[in-house]
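I'd like to ask you about the structure that follows.
Removed from the display is one protein chain of the complex; every other protein chain stays in position.
Here is chain A:
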Amino acid sequence: MDRRRFLASAGLAGASLVAGCGSFQSQSTRAPPLVENRPDGTYRPTHVEGMGMAGMAEAGDYMVGFGYSFPHRFWTVTGTDAERVDIRDADSVHLMATVWDPETEMVLPISAGVSIAIERDGETVDEKSPWPMISQNMGFHYGDNYELDGDGLYTLKARVNAMDERRLGPFAEKFSEAAEASVEFDFAQSALDQLSYEEFPETQGERGAVDLMSMEMMPTSQTPVAGELPGTLLGTKKGSDGVYAATWLSEADFLADGESYLAVSARTPYNRVPLPMMSLDGSVEAGGETVFDDALTAALHPDLGYHYGAVVETTGTDPSVGVDVVAPPQVSRHEGYETAFVGTPSFSF
């Protein structure tokens, strides 16, 4: 253990003695026991927490906003397994970075992600790359629990990497460079303690989701309503609790003559939060012929949002489409999403 942290925790022990029994709110009270027999799908969590703004800044083509909340438990996903991450004593905050396009206010899930370093007086206090993550009330963000050194002024430094997802239309020329941003974050435990904290003893564990937060300063990630997707909507299907809207574009500024575009928008039920980092296979039959049978590629378009798509060499307008989920979204999950979207369903449209 390093000296500083040792002193900090010794101080804390002293404080709790002075405060006596009962009045010292420890973190464990913010993580009620998990729901027993969690359903295999999106469910209402035991509680939700408010979020404080730590700051926002421009970074190249991106905007980056930092929010913070109480340390959380969450689940990382590898393949079809969700692995629970518990809160450590050392964790001070759950830090969330949201990256968006300032022009369209679209939240960008970038597979190359974000690195965060927290500094104070020129020293690194904590540093790691937060996980790409989905949460019912915060949507898609990069998050993890971080360790601070008590109240005071910190510098949050973020490096946002270049996107390697396919970018279409007006996005084609954007987000190809990494960029850095930093904000000053005046942390006070008392401010953290004042964030809202609501438990749902009556409804926890029910199928459903808490609402996405609406924030003044930062957009939240939401895919378009299926009916408002550009092109001809081929249908909306549900599998492993994910919602898949398939749309067919015979015309778009990014298509050449003789080409069409298949887009599959995968989202959570209730809140339409995008489900990034999946492997999808697609097949397209048009005019009695198989015109496409291959992987769909993660892509971004201002009107389609984040989706999986393929340019298909056909002018057919009435395709029949098959979609197989080969691997579920490898994004980490906040409570209520960890049992959903871990399967590999197949659909036809």
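The criterion applied here is as follows: contacts are C-beta pairs under 8 Å (C-beta built on N, C-alpha and C of every residue); 3 or more make two chains touch, one makes a residue touch a chain; residues count from 1.
Everything below uses one rule, namely that contacts and distances are computed from a predicted model.
The UniProt record for the undisplayed chain lists the protein name "Tat pathway signal protein", from the options "Zn-ribbon domain-containing OB-fold protein", "Tat pathway signal protein", "Nucleotide-binding protein" or "Hydroxymethylglutaryl-CoA synthase".
Within the set A:P32, A:G52 or A:G113, the residue that contacts the chain not displayed is A:G113. Across the entire complex, the residue among A:T232, A:S279 or A:S320 in touch with the chain not shown is A:S279. When the missing chain is restored to the complex, the residue among A:S182, A:S250 or A:T297 that touches it is A:T297. Checked against the hidden chain, the listed residues A:G67, A:P132 or A:G205 yield one contact partner: A:P132.
Residues of chain A in touch with the missing chain: 1-5, 76-81, 83, 85, 88, 90, 111-113, 115, 119, 121-124, 127-129, 131-132, 144, 159, 161-162, 164-165, 178, 277-279, 295, 297-298, 326-330.
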